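In this view, the complex is presented without one of its protein chains, the others remaining in place.
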Amino acid sequence: MRAGLVVLRRLGETLLTVFLMVTIVFFLLRVVGDPAELLVAPEATHADLDKLRAQLGLDRPLLEQYVDYMRSVVTFDFGRSLTQNRGAGELVGEAVRPTLELTGLALLIGVPVSIILGSIAALRRGGIVDTVTTAFATLGRAMPSFWLGLMLIITVAVGLRWLPASGYGTFQQLILPSVTLSMIVIADVTRLTRSSLLEAYGNDYVRTAYAKGAGPARVTWFHVFRNAMVPVITIIGLRTAVLISGSIVVESVFAVPGLGWLLIRAINRFDFPVVQATIILIGFLVIATSLLVDIAYVLIDPRSRSVRRA
Amino acid sequence: MSGVIMRASALTKEYQVRRGALKGTATVKAVNGVNLDIRRGETIGLVGESGCGKTTLGRMLVKLLEPTSGKIEFDGKDVTNVRGRELKEFRRRVQIVFQDPFSSLDPRARIGDSMAEPLLHHGVGDKDERQERVAKMLEMVGLHRSHATRFPHEFSGGQRQRIGIGRALILRPDFVVADEPVSALDVSVQAQILNLLADLQQELSLTLVFVAHNLAVVEHISDRVAVMYLGRIVELAERSELFSRPTHPYTEMLLDAVPASHPRNRRPRAPEASELPSPLDPPAGCLFHPRCPIFEAGFCDEVVPPLHPPPSEPSRLVACHVRIREGQTRTFDEGESQK
Amino acid sequence: MFAGREVGTLRSMFTTPSALVGVVVLATVVVCAIFADVISPVDPAQQHLLYRLSPPGTVSEDGVTFVLGTDGLGRDVLSGIIHGSRVSLIVAVTAVGLGMLIGVALGLVSGYSGGWLDTVIMRAVDVTIVLPFMLMALVLRLALGPGLGSIVIALGISGWATHARLVRGEVLSLRNKEYVLASVANGAPHGFIMLRRILPHVLASAIVLASLQVGVTIVAEASLTFLGLGVPPEIPSWGQMLANGRDYMTRAWWVTTFSGLAIVLTVLALNLIGDWLRDYRDPRLER
Partner (left out) sequence: MSEAHDDGRVLLEIKGLTTAFSLAEGDFNAVDNVSFSVKEGRTLSLVGESGSGKSMTALSVMGLVPSPGKVVAGEVLLDGRNLLDMSAREMRKIRGAEISMIFQQPTSALNPTYRVGTQIREVFKLHRDWTRQVETEKVIAALRAVGMPDPEARLRAYPHELSGGMAQRVMIAMALACEPRILIADEPTTALDVTIQSQILELIRELQSSSDTSVILITHDLGVVAEMADEVAVMYAGEIVETTDVETLFDEPLHPYTKGLMGSVPVLGDPRPRLEAIPGTVPNLTELSVGCRFASRCQARIEAGLTVCQTHHPELVEVRPGHAVRCWLYSGQEVAE
C-alpha cells in the first residue's frame, strides 16, 4: 500500500528531474545564443535572418516556443534536423545502439577486471600486485580517455595491425573503443573494491567470524566480500554517467556513430533540435540508471530497508 | 528562595522517521506531553533507558530543540517562541553540559577561545577581562590557567568534561542541563566530575537538570527524580521517596534491574525477554502495559494514565491506574483520559 | 591559528612518497606555466617549415634542438607543451575555484537554513548532477559561445553541484555536533556559527574535492578543446596540440603522445596530492 505510494513518488521525482532538465537545456540553448545567427552564412542580410527565424519558429515569443516544444517532446516528437532531412528523434534512435553496445561492453570488461584486481590488491596488501594495481589504477584515473584511445590506435591498430582503428559494424571495431572506455570503470572501481574490502575487514563481525572458528578464506569470501560489494555496486551504477560522458569523446576518436558522435556533429553544425534530443536522451539514460541503482541497493543491502531517521 | 524556575507544559517533540527505502515515513513522539515544574536551586534527575526522550526533553528545556507543541516558561515568562534579544537573555541564564567530551569542543579552537565564547556573544568585558575570567574558570573546574592556549586533543576525557562544565558556567547561569555528563567517562574519573558538579551547584546556587541512565548516579546527585518511559514521565518524586518506595511498576523494574552492590545481595532475576515496544508503533493506553506485571486488561491497555499524586502522598506523582487506585477508593476521573 | 597542525601536515607529506612526487611534479608544471617564456627553448608559434614532423631529438641547421620533435607546421612540441600548461592550469584552477565558491556558499546556506531554500537548491543540484559533467559543460559552452571565459564558466558551473552536495551533507552532520550546539546554547549568532564553527570544517573537505576536481577539469578542458569546442585554436593548449597531432598520428606519434603525457602527469600529480590530503585528514579530523 504505502510502499506503492513511495515508489510512485520516486518515479514522480524522476519525471520532475527529467522535466527540469529538458527545460534547462531548452532555455540555455535559446536564451543565450541565437541559433539562426549561427546557422546563416556570415554575409547574410537581416532579411535572410528574419526569414530563417520565421522558418524555424524562432520569431515567436519564447514561452510559446517552450510550450510547443514541451508538448511535442511528450509525444516523442523532437522536431526535425536542420541539416539532414530527417526527424531528430529518428537520428537519435539510430545512434543509441552503438552507444549502448559500447558502454555495455565496457562494463562487461571493466567490472570483472576491476573487482578481481581490487580483491587481489586488498588480499595481498603491501605486496607487488597491490603496488602495481594501485599504480595502474591511479594512472588510469589521470589518463584522458581520448588520449588513451589515440595511443591504442597508434600501437594496436597502426603499429601491430591487430584491430581496426575506427568505424562501426563489426565486433572487432568495438573492441578498442570499449577497452578505452572500460579504463574509466577500472580506474575507479579497482580502487574502491580494494579500499572497501580493507574497510570491511575492520568490522566487528569479522572478529565474530574468527571467534566462531572460521578461517581466513571463509571470512574473506563469505563475510567480507559481500559487505564490501555494497558500495562497489553503487559506484558502478553511478559511474555509468561518467561512462556515457566518456563515450562522447571516445566515439569521436574511433568514429563510432553513437550518441556522442551525433551530438558533436550536431553541435558543430548548430543543429539544435538534434542537440536537444541527444541531451535529453542521454540525461534520461543516466536518470534511469540512477533509479536502477536505488532499487539494486535496496535488494543488496538489507539495512537500507530499515527504519531511518528522516 | 524557592519557587518554580522552569515549567514545561504538555511539551511534545515529534520526529519523522523513514521506515525504509520503500516504506514511507512515520511519526515518533520522542517526548509526549510532558508536564514538569523545576524548582529554583534544586537538582532534578531525569532518568530512563535509551529512547525514553530524556535527552530530547533536556535539549528542549535549553531551547536547542524546538518543541512540536507545548509551552516552556522560564522565571514566570513564556519562552516557547522567544527570539532576538529575549532569546539571548534566555541563553545567558540557561546553559547545557553535553555528554561526549570528545565532540563537545571544536577540535580546531583553543579551549580558551571555546570557553570565552559565551562571554564574547554576550558582550562581556574586553579581551583581557574575558581572558582573566576564562583563567579563573579553568582554576575553578580544577584545571590550570595555562591550559587556555591548548587544543582539545591535548586533554583527557575527564579534563574535557571539566572544560565543558566551565564553558557552561562562565556566564554564571541560573539553570543548567547536564546531559549524561559522566556516562562517557572512565569510572575512576566519573567521581571527580560528579563531585565537581555538586560543588559548583552549591557554590553558584544553580538549578541543575541532570540527565542520566545510571540510577545510582542519579540517586547520588539529585534532590528530585523524574523517571521517563517512551517519551512520558511516569513517576516524579523526592529522591529518597523514589528510591526507597518506588511506586510505578516501571520504576520498580528499573531499580530491580540494577546489579547487586555486593555478591551477598545477589538475587535471581527474570531472563525472559521483555523489551521496549517500537516507538513507531506504541501500545495503546499505558505505554508500559505490555511489560507490566500488574497490568489490568480492558483498562491499562485502553486509557492513558495521567501523572497524578496518589492521595496519600501529595508530593509524589505517578502515572499508573493501578497504583493510584490502590492508594485510594476514588474512581477514575474520566476527564483526564486522553486519546 | 593552526600552526601545530600545519607542521604535522608537512611532516606527513614528506613521509608519503607519492604525495612528494605529486608535489614535485605539480611544482614543475606551475613553474613552467609561470615562466613559460623564459623556459621554452623556442617560440611555440614559430613554424620551422623545413623541419615539419621531425622526430624527437632532431637538431636544425641553426642549432635548435627539437627535444620532443615538431608538429605538422614545424612548431616545437616541447615549447608548445610548456606554453600549453598555462591555459590548462589557469582554466582548470579558475573553473574549479568558481565552482567551489558557488558550491560551498550554496551548500552552506542549503544545509544550514533547511526549509524551502534547501529544497530548491538541492533540486537544482540533482538536475545538474544527473547530466554528465562533460555534457553539462558542452551545453553551457554551446550556450555561451566560444572564448576562454565561456569555457571557464562552462567547466566551473558544471562542478558547483558536487561541492554543494558535499558541503550540505557535512553541514547537516556538523549542525548536530555537540560543539556546534554548544555555540548555539552560548548565544552565538548564525553568522558566527556558519563561518567559525562550520565553515572551517567543511572547507577542508571542499579543498580535497577541489584538488581532485582540478584534475578532472584539466581532462575535461582538453577533451572539449580536442573536440573543437574548448579553448580557441589561436591559444596554445594541450588539447589543441592533441587534436592537431591526431591528423598525422600515424606518421608522427610524438605530437599526440607527448602532449597527452603532459596532461597525464599533471593530473596524476594532482590526484596524488588530493588522495594524500584526503587520507591524511579523514581518519583523524574529528578526534
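The letters A, B and C name the chains in turn, as written, and every chain counts its residues from 1.
As a working rule, a residue touches a chain if its C-beta (ideal position, glycine included) is under 8 Å from a C-beta of that chain, and two chains touch if they have at least 3 such contacts.
Predicted model only: the values in this text are computed from it and were never measured.
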If I'm reading the header right, one chain is hidden. Which shown chains does it touch across the whole complex? A, B
Of A:Ser81, A:Thr99, A:Thr180 or A:Asn227, the residue in touch with the unshown chain: A:Asn227
Which one, A:Ala47, A:Leu63 or A:Ala211, makes contact with the chain that was left out? A:Ala211
For subunit B, the residues touching the chain missing from this view: 49-50, 156-159, 186-192, 194-195, 198, 213-217, 219-220, 239, 243-244, 253-266, 268-276
Touch rule applied to subunit A and the missing chain gives residues 203-205, 207-215, 218, 222-223, 226-227, 230, 300-303, 306
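Keep this in mind: only the chains that are shown with their structure count from here on.
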Taking each chain's centre as the mean of its CA atoms, subunit A sits from subunit B at a distance in Å of 52
For the complex, which residues does subunit C have touching subunit A? 18, 123, 126-127, 130-135, 138-140, 142-145, 215, 219, 222-223, 226-229, 242, 246, 249-250, 253, 256-257, 260, 263-265, 267-268, 270-272, 275
So in the complex, which bits of subunit C are touching subunit B? 1-2, 4, 177-189, 192, 197, 200-201, 285-287
Complex interface listing, subunit A residues touching subunit C: 16-17, 20-21, 24-25, 28-29, 31-33, 138-139, 141-144, 146-147, 150-151, 153-154, 158, 241-242, 244-246, 248-249, 252, 263-264, 267-268, 275, 279, 282-283, 286-287, 290
